[in-house]
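This is the structure, below, for whatever I ask next.
The other protein chains are all here in position, but one chain of the complex has been omitted.
Going in written order, the chains are labelled A and B, and every chain counts its residues from 1.
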Amino acid sequence: MSEPAGITLNRIEKRFGPMAVLRDITLDIRPGEFLTLVGPSGCGKSTLLRIIAGLEAQSAGSIAIAGHPVDTLGPDRRDIAMVFQNYALYPHMTVAENIATPLRLRRLAGWQRWPLAGRFGRAHAIGNEIAREVAAAAGLLGIEALLDRKPGQLSGGQRQRVALGRALVRHPRVFLMDEPLSNLDAKLRVHMRAEIARLHRRLGATFVYVTHDQTEAMTMSDRIAVMLDGQVRQIDTPAAIYRDPADHEVAAFMAQPQLNSLPVTGAGAGAVEILGARLAVRGMVPAGAKASLAFRPEECLLLDASAPQGLGATVSHIERLGAEGYAHLAVDGLPELVVARLDAERIGRIERGQAVRFLPDPERALCFDERGRRLAAVERQAA
Amino acid sequence: MIRRLLPPLASLCAHAVLLIGALVMLAPFLWMALTSFKPPAEIFTGEFQLLPSRFTLHNYVEALSASPLLRFLLNGVLVCGGILLLQLAIAIPCGYALAKLDFRGREALFGLVLLALLIPVQVPALPLYLGLARLGLLDSYPALILPWAVSAFAIFLFRQVFRRFPDEIVDAARIDGFGEIAIAFRIALPSAWPAVAAFSIFSVVAHWNDLYWPMVVVTSTELMTPPLGIAYFREGGGVDGNVGALLAGGVIITAPLVVAFLFAQRRFVQGLAFTGIR
Partner (left out) sequence: MTTVLPLSPAAADAPAVAGLVRRRRAKAGAALAGPAAMLLLVLLILPSTLVILFSLTDYGFGAASWRFVALDNYAELFADPGVLRALGNTAVYIAVVVPGSVAIGLGAALLIEGRLVLRRFYRIAFFLPVTATLVALATAWEVLLHPGFGPANLLLSALGQPKLRFLADPDIAMFTLSGIGIWQLAGFNMVLFLSGLASIPRELYDAAAVDGATRGFDRFRLVTWPMLGPTTMFVVVVTAIRGLQAFDTVAVLTRGGPAKATEVLLYAIYVEGFRYFRIGYASALTVVFLALATALTLAQARLMDRKVHYQ
């Protein structure tokens, strides 16, 4: 197995006419890591992936793979493999032929690839070699039985694996994946997530994965790069991004089903004020400054209507999901609903129209200033 | 995909090949147009002379006076227009009924349409001719127009178009109180306009250029359609081998379609792409 390769992107920009799709992207992808580019549709992540692949040329900036600049190299010379959203399997070829294609194109000269020429001498030997490698790749993915079928006869999950097979048969040092799971149904997606993660561990290559689904990003990656509006807003481990999002938009993107956000005013160290109530927070908001207090549904503490702390609200809508549920609360004095996540037992005990009180978890709620930048946590004593 | 600007050499080669091809394609048109303006003496000289030494309308005058060219054009308009109107009037309702209404024999009718698509248009010619002769209708406008009144292809096309029209809108219209026939013409038809336009072009071009049927049924010059008129006068019927005049006549006959094409290329191409199934 070849040495994993790191990828260095330096000040990459991409413009389509007057429109800038990627702005000043500098990224250092470590050898062998699983990095996910995540962001909403249109943020430029697919474009960035294609630029890394060499399928598009950047408008400015440079790329190096394993330390070598690759800006002038085509996609076939960068030692990368790519799995596409719609798999891009050659419909007229069998699975075996699909997987063999990258090897055939590289090892056989043009004339050797004609149907009859492959029987003679050198071409024949190479052909056998290729067949062995195809069989090995198929074995790795569990698709040996499908080698003689055509893509049209396969299910979505099977086509996925063939696409993976075609990618890994060359043992490239970099794997690029463009939303490969988005066309699969939910259960299959969960299964394939684990498979791809397992593949990564086994192959040890560098994986760059593009998706708009934060669950995939959170569960599969060593690091996540959150992209918004053509820029990388934050790159860190999933846990770190969850705990310490760099700004409001990143936090909002990484929250399910939504990020609750309350407009507050600073009230000195560790406290903010809203609607006459005083809430303890981790962040440092200057007194009198306007800020927003953001917290995820799982960070919303629901209290009895008679409790002294927190804010008052009425339960406007309840979604019961079996093991858990979401309560949508209409806050007295605020136009937007706050969503709280509750376990099955608690969800069972509340009703629509019930008056309650709620409190954002002071340890986990986040503060952002007026421009959406994260306000640092109040200093703690070093343990 | 990297839109790598192909090395300029390759691109130049491609353009060279395409230009030669375009030239070959346009050569007869250019030659016809340019030669039609040449004085008669210049048309058949020993050397190759592209441009006329002086532009003259002599050939056009002769063409127009020796043969009823304008009459031919008029006939073309009348015949093609008549055919198109009939085709639309018959095929559109049928297409709608096949697509949206359930009636006895619907499947059989569609089967009939499919069968009709397999039959080339020249097959029924003989019996139709005999029938028209029996009815004394030979050599008349009805003879030129009526046999084309039903176009299996049009029915097939409009059925396709109406199938794609949402059923919900039809149901909503029914609830609103529209009668079935009103729905067909006032609700569904307006949405089929692009198909109507494309088919119209296909039909007009096909029948404007048709030689076979007019040649079969028409003998008097007043009724000749453009292709037939030209064919007739080539045989020495009027211009007596005067090539210049023939070319001028050719320009006059070809011009309408060419001009229409230049103005509405996209629709044209769409319409004629239908010629796949005639």
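Quick note on the criterion: a residue touches a chain if its C-beta (ideal position, glycine included) is under 8 Å from a C-beta of that chain, and two chains touch if they have at least 3 such contacts.
Keep in mind that what you see is a predicted model, and the values were worked out from it rather than measured.
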item	value
Displayed chains contacted by the hidden chain, counting the whole assembly	A, B
Chain not shown: contacting residue from B:D167, B:E180 or B:E222	B:E180
Residue among A:A20, A:A64 or A:A88 that touches the chain left out of view	A:A88
Option from A:G44, A:G127 or A:P151 whose C-beta touches the chain left out	A:P151
Residue of B:V17, B:L85, B:L135 or B:I169 in touch with the missing chain, whole complex considered	B:V17
Touch residues of chain A, complete complex, unshown partner	50, 53-55, 74-76, 80-82, 84-86, 88-93, 101-102, 105-106, 110, 150-152, 166
Residues of chain B in contact with the chain not shown	1-2, 6, 11, 14-15, 17-18, 21-22, 24-29, 31-32, 35, 43-48, 90-91, 93-94, 96-98, 101-106, 109, 112-113, 115-116, 118-120, 122-131, 133, 146-147, 149-150, 152, 155, 179-181, 184, 205, 208-209, 211-212, 215-216, 226-228, 230-231, 234, 243, 246-247, 249-251, 253-254, 257-258, 261-262, 265, 268-269, 272-273, 275-278
